[in-house]
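Only one protein chain is missing from this complex, and each of the others stays in its spot.
Each chain carries a letter (A, B and C) given by its place in the written order, and its residues are counted from 1.
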Amino acid sequence: MKIALINENSQAAKNGIIHDALTTVVEPLGHDVHNYGMYSADDDAQVTYPMVGLLTGILLNSGAADFVVTGCGTGSGSMLAANAMPGVFCGLIVDPTDAFLFAQINDGNAIAMPYAKGFGWAAELNLQDCYRKLFEGESGVGYPKERAAIMKKNRGVLAELKAKTCHDMLTVLKSVDQELLKSAIAGEKFADLFYANSKDDAINDYLRSL
Amino acid sequence: MKIALINENSQAAKNGIIHDALTTVVEPLGHDVHNYGMYSADDDAQVTYPMVGLLTGILLNSGAADFVVTGCGTGSGSMLAANAMPGVFCGLIVDPTDAFLFAQINDGNAIAMPYAKGFGWAAELNLQDCYRKLFEGESGVGYPKERAAIMKKNRGVLAELKAKTCHDMLTVLKSVDQELLKSAIAGEKFADLFYANSKDDAINDYLRSL
Amino acid sequence: MKIALINENSQAAKNGIIHDALTTVVEPLGHDVHNYGMYSADDDAQVTYPMVGLLTGILLNSGAADFVVTGCGTGSGSMLAANAMPGVFCGLIVDPTDAFLFAQINDGNAIAMPYAKGFGWAAELNLQDCYRKLFEGESGVGYPKERAAIMKKNRGVLAELKAKTCHDMLTVLKSVDQELLKSAIAGEKFADLFYANSKDDAINDYLRSL
Partner (left out) sequence: MKIALINENSQAAKNGIIHDALTTVVEPLGHDVHNYGMYSADDDAQVTYPMVGLLTGILLNSGAADFVVTGCGTGSGSMLAANAMPGVFCGLIVDPTDAFLFAQINDGNAIAMPYAKGFGWAAELNLQDCYRKLFEGESGVGYPKERAAIMKKNRGVLAELKAKTCHDMLTVLKSVDQELLKSAIAGEKFADLFYANSKDDAINDYLRSL
């Protein structure tokens, strides 16, 4: 699985801690981590949480990433922004049981976590435990398993519902504030990571045209 | 403020506990609670979490409610469904500090809480404390207050972004699965509560036509 | 390691859930679980949390158990009672990071957990995760490991301090309310489990004399 890590500006200084925790857990499981940044508080490209949402939408709808790990101070801003996008189902995860249940019941494609609120000493341990619950096994098998069918059905209904409420991603890209969009993809490694992995020519062409 | 309470089927049996906690806190503050249900596990009208999302979108976009309090087993399903709707900014709240920060930083118009995961003995105390943080004072003033301006700016950017990603609510109502929509508004008190409070004739007319 | 499970009366009905979670995790690691009970809410032998403390003291000071897993509604009563005993260092554990840090930093010989407060749906998952952190590896190696020496030193100072504040266990047994003591060891499996594992003849003799 291609897992994209996206950090916004308020917690950019923690990108190293988060990236370490994520790779420590998921690389041995055979997943790749694409660190879209930010990388430090004073990066040239400043990514705010609305831009996180936009970037999450781009990565998931283009197939450049299979899953997005994001967050912000409380996790709420980046979660709201990600969930504003078509085809994005972003959980807010605080502890390992949240992570497990989100994976098994909701089977979403993104999570946001708080990287400031509640993020104290040894928080890297909780990150690792949450990532392990998300990525170590098959998702969407339900918990308890007897309820797998109804859980799957509800996910399908939600996905259909959201397909009706949102415009498709290419339309979104064309209609949103173009300066915001440019900023969302201005990260120093965006081009290298994205175009090598995206499977959507129309999105690629549009972003290259900017 | 008109606060709508929406419970889905998996936690319907707790509607009484949640309604009591909510009214205990917010009525003395001068707010009204509209209990859209479900009211018990065996209500005729079974509301699933995708329906919760749809109903949340209807209530907020029509002005029938100023704020929606919802949730489900983990809170995630109802949060995802609510955030799939235009104009809805739904936080996932676990503790009072979450509630305070969501109100002050994100200034959303809906919250989802977990009513099964972590919901043990004395959980009604935590509900009350969360509601108090959300509804006792002015929201959106920032925390810390020195960062109020940047927080407000980001909220504005997110609201504009979401306005571009989503269809308007009336379009949504017309395009979603009409059986799902009928089920979402089939609660026994929906008609009484909604039409008396909605400020949007087009939404009213469309829903009445179903 | 011999791990004793002790449940008091208010949460006795959950003994099965807790015992399952504990054995699921620790038996594959090579540890034994001795379920001292209670086993259900209507057991003949009703164990209150002060009795839990006394029983914990007996098991750990006699060597009948190497570690005690206990708890109550909030965990606080059983934790206070256990820590009132000589030679008992009982943590209050809520989440897996608590469990890990307690094992590595404090290296205690007992934990209490809340089995009512915060104990909702899927709580068995958190129990398992906590037990895994406690019992899967070597304890007392410090976190971070660079601070292992100072952490070990402080544990030693605390152990010496507590050796001065408390009477020895045999003295305690002789001086406490003898009816309370009899009730603490009245569980239906106490005699079978205890006398087969205790390494302290004086304690055995005294308890047999009651």
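Please note the rule applied: a contact is a pair of C-beta atoms (placed from the backbone, for glycine too) under 8 Å apart; a residue touches a chain by one contact, two chains touch by 3 or more.
None of the values given here were measured: they were computed from a predicted structure.
> Which of these touches the unseen chain: C:85, C:127 or C:186?
Residue touching the chain left out of view: C:85.
> Based on the whole complex, identify which of C:177, C:192 or C:205 touches the chain you can't see.
If we include the chain that is not displayed, C:177 is the one touching it.
> Using the touch rule from the top, list residues of subunit A that touch the missing partner.
73, 114, 116-123
> Over the whole complex, note the residues of subunit C touching the chain we left out.
Residues in contact with the chain left out: 48-50, 53-54, 57, 73-74, 76-77, 79-81, 83-86, 89-92, 94, 97-98, 101-102, 105-106, 108, 117, 154, 157-158, 160-162, 164-167, 172, 175-177, 180.
> Give me the subunit B residues in contact with the hidden chain, please.
95-97, 100-101, 122, 125-126, 129, 143
Here is the rule we use: only the chains that are shown with their structure count from here on.
> Could you work out the angle of the rotation that brings the CA atoms of subunit A onto the matching CA atoms of subunit B, rounded to the nearest 5 degrees?
Angle of the fitting rotation, subunit A to subunit B: 180 degrees.
> Regarding the subunit B and subunit C pair, does the interface count as same (over half of residue numbers shared) or different (under half shared)?
Result for this pair: same.
> Determine the centre-to-centre distance between subunit A and subunit B, using the mean Cα coordinates as centres, and give it in whole Å.
24
> Provide the list of subunit C residues touching at least two other chains, using ranges where the numbers run on.
Where subunit C meets two or more other chains at a single residue, that happens at 122.
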